[in-house]
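Just one protein chain is left out here, and the rest sit where they should.
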Amino acid sequence: MADRVSRFPVVELDDLPDDLRERVGAIAEKSGFVPNIFRGLGHRPRELRAFLDYHDALMDSDDGLSKAERELVVVATSGANHCTYCVVAHGAILRLRTKDPELADHVGINPFGAELSGRHRAIVDLALALAVDSASFTDDDVDAAREAGLSDDEIWDVGAITALFAASNRLAHLTALRPNPEFFTMGRSG
Amino acid sequence: MADRVSRFPVVELDDLPDDLRERVGAIAEKSGFVPNIFRGLGHRPRELRAFLDYHDALMDSDDGLSKAERELVVVATSGANHCTYCVVAHGAILRLRTKDPELADHVGINPFGAELSGRHRAIVDLALALAVDSASFTDDDVDAAREAGLSDDEIWDVGAITALFAASNRLAHLTALRPNPEFFTMGRSG
Amino acid sequence: MADRVSRFPVVELDDLPDDLRERVGAIAEKSGFVPNIFRGLGHRPRELRAFLDYHDALMDSDDGLSKAERELVVVATSGANHCTYCVVAHGAILRLRTKDPELADHVGINPFGAELSGRHRAIVDLALALAVDSASFTDDDVDAAREAGLSDDEIWDVGAITALFAASNRLAHLTALRPNPEFFTMGRSG
Amino acid sequence: MADRVSRFPVVELDDLPDDLRERVGAIAEKSGFVPNIFRGLGHRPRELRAFLDYHDALMDSDDGLSKAERELVVVATSGANHCTYCVVAHGAILRLRTKDPELADHVGINPFGAELSGRHRAIVDLALALAVDSASFTDDDVDAAREAGLSDDEIWDVGAITALFAASNRLAHLTALRPNPEFFTMGRSG
Amino acid sequence: MADRVSRFPVVELDDLPDDLRERVGAIAEKSGFVPNIFRGLGHRPRELRAFLDYHDALMDSDDGLSKAERELVVVATSGANHCTYCVVAHGAILRLRTKDPELADHVGINPFGAELSGRHRAIVDLALALAVDSASFTDDDVDAAREAGLSDDEIWDVGAITALFAASNRLAHLTALRPNPEFFTMGRSG
Partner (left out) sequence: MADRVSRFPVVELDDLPDDLRERVGAIAEKSGFVPNIFRGLGHRPRELRAFLDYHDALMDSDDGLSKAERELVVVATSGANHCTYCVVAHGAILRLRTKDPELADHVGINPFGAELSGRHRAIVDLALALAVDSASFTDDDVDAAREAGLSDDEIWDVGAITALFAASNRLAHLTALRPNPEFFTMGRSG
């Protein structure tokens, strides 16, 4: 297999603008490595900055949806989109957040049929309705989520995370972005 | 038809945080109305801010792709995604930018088969490859774009705009966002 | 964009056989121009004649389905088939018949998810069931239409119009038929 | 299995208007039975008349495409649309026209992969391009047909027959039309 | 049409290993000819042996599902997969088993919409759910079959036969396997 990280030039941490170097540096310190998404998007700092802001606005919250549930949306929709980078990287984070070494593979490989708890299934169904055939998204999808107990704010969160990763998956496909080797094994010991 | 603007609460200009009120206000002044996307996304100011930053980073440039070509990507991929808000709103902008009263409808209704100039066709083909079945996006798609004369920066732009509007289309479907009445007629006189 | 009207030779009004010249001439007089469909199909007068007969049998009636509802079926199924000629031309007629300047774009761009009145939604759902994946059309589709209040004659009308425009859309795709410029703006002022 | 001929009322030969009774009667005399399509469409005589006119304009000719080749288009596209009535009835006619007892089943069951002569394959490929995903029909499809030796008139015929049976297939699905028992066995002895 | 039986070398009865010659010979004696599937798979005797074992384990039983119902599953799923060999060969067997000269064509051409008895429809629906989009197969599909009166053993049979012919259809597509001429006419006289 080719070992390139991206179809486009990558930027190392030290070559990022100050604010991004600091911001990505903090993540790298916590992870122990610089996730390739930042190296791949780094040659367009302005876009990377907006992407990070959008990401943090949606993913760094425990209000309503838990952080694990937010990652569940990412892994499920990235699985439906066959996005290797996002399934592998966010699958790792989902394992860490849930302490469940198997859930991420179940949802990443078959989001459509994976056996999940009622709340998780409702979250994933809502996300898939918007990820896959969004033109047919109607009040019925929203009502089903409400009946499963999701609040309107939670529904927005599921939808907005699905939307953000519709973008993120396509950026990864555009760049043929490779996941860092570390992601494949993180959190696998349960 | 229902007349609601969004499935979720909307926020008027005066109720936005200062920076967003100023920013959206400037757009409203130029357009003569507040585009509904800002009213719809406004109840999540942090997300709206990131969305606007991402949008401006990609759409407010004439470097490489012209502004009209950027709108062409938006209308084509939004047409493929059957996103009424984006086809109507960005179709209006495409008419204004090209002074062509018909191109937007051709590309918005049938991006797959619309008869276009060679460069426009290459841009739209690249965008659709990433918009519709992005898992199958390969070097062949990138090579075809290069052969049609697109630079790597232009290819990135087409891909990144496609990605951003994959998100935007889904936000519009999530909220059942209605286009402002003004968009339907803007630029139709050629 | 190429400006040709059709991939195949077109025929002008004066070169049509007498009966067709008279018939199309009457339409042209009312519209102010000769719709391109007649110029495109005109080099096969016998086919054009049958097409017109079929069209008139289904579209020139207010019995059961209103004329506006008949156009709604055309615009919705032509939108699902991404047929630019039919969406633009019949979208114009739908605007004229409904005095609604927006409905045609909603239904033409996203027939699957457009927010419609109950009766309109039932009509469009029935039409789409037959237009898109007709092999799976079953009694359930017919029963749903009946439950929404459609009579059997109305159901036939929706189905037959959908069928006719399955043909018409394909003729337009075969010929790459361009809509007349006039259609793009008709009825937009509400 | 239910034995009804149609979901809607059927009309017997004697109850058709004079011109249609004569016309359908002539077909019945030749076939030895009244094909169910005429009984099914008969309660809308005006539509049946236009349908017959359209059919005859396209199918009763040996100019360019042979009659057998015209039936080949019908069986292939009806197979792609899973239309039982048209595959069975026109499969029978194709067997009669070609004296080939197997071709109709090959093309009706798998039009996409059936092994055919070069000219037949080109005809079927063109027909399928328009039948299945007509929005993506482009000059490339027409050029491929030309390269395989089809004239522009033959290309029109293939396209127009495909269009007519896009309608016919949907009428059969709308009515759940059953093929007459005779069609299943006609021409099977080679 | 090409007359080859397979894309790969075929093996005649006399050239099969003893056990297979005896086994296939017995089938040939009963049928009056050697079904081409055995000639086509014969050059891989070990695979043919396993295939036959699997086939016999599932198809030669009247326990729960009748033999005719087992063939119904084969014809329906092979129709959905457009597999000419299996639709023609097992369509013949289905005609023989049911004494119904039409059912096989109805189910082979349009398994999705064919009008069937309640039990047959439930069997076919279950089979199609697993044949076509198996990732979305869930407890709902199993529950619907149970509600229609299928026992768990019958559900397994439908599923396992669907699975086996998912393989068989692909072997036929891999080899472009032609049905024997005899199959086309067997059981057509009712």
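For clarity, chains are labelled A, B, C, D and E in written order, and residue numbers in each chain start from 1.
Here is the rule we use: a residue touches a chain if its C-beta (ideal position, glycine included) is under 8 Å from a C-beta of that chain, and two chains touch if they have at least 3 such contacts.
Computed from a prediction, not measured in an experiment: that's the story for all the values here.
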Candidates A:Asp53, A:Glu69 or A:Asp105 - the one touching the absent chain: A:Asp105
Option from E:Leu13, E:Ala28 or E:Val142 whose C-beta touches the chain left out: E:Val142
Missing-chain contacts mapped onto chain B: 135-138
Sites on chain A contacted by the missing partner chain, in the whole complex: 1-2, 79, 82-84, 87-88, 100-103, 105-106, 108-117, 120, 173, 176, 179, 181, 184-185, 188-189
Interface with the unshown chain - residue positions in chain E: 7-8, 44, 46-47, 49-51, 53-54, 57-58, 81-83, 130-131, 134-135, 137, 139, 142, 152, 156, 159-160, 162-164, 166-171, 173-174, 176
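We adopt the following convention: only the chains that are shown with their structure count from here on.
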Partner chains shared by chain A and chain D (touch criterion as defined above): B, C, E
Repeat of interface B-C, chosen from D-E, C-E or B-D - more than half of residue-number contact pairs shared: D-E
C-alpha-based rotation, chain A on chain C, 0 to 180 degrees, nearest 5: 120
Shared interface numbering between chain C and chain B [over half = same, under half = different]: same
Multi-chain contact residues (two or more partners), chain D: 82-83, 135, 137, 173, 176
Which chain pairs touch, all of them: A-B, A-C, A-E, B-C, B-D, C-D, C-E, D-E
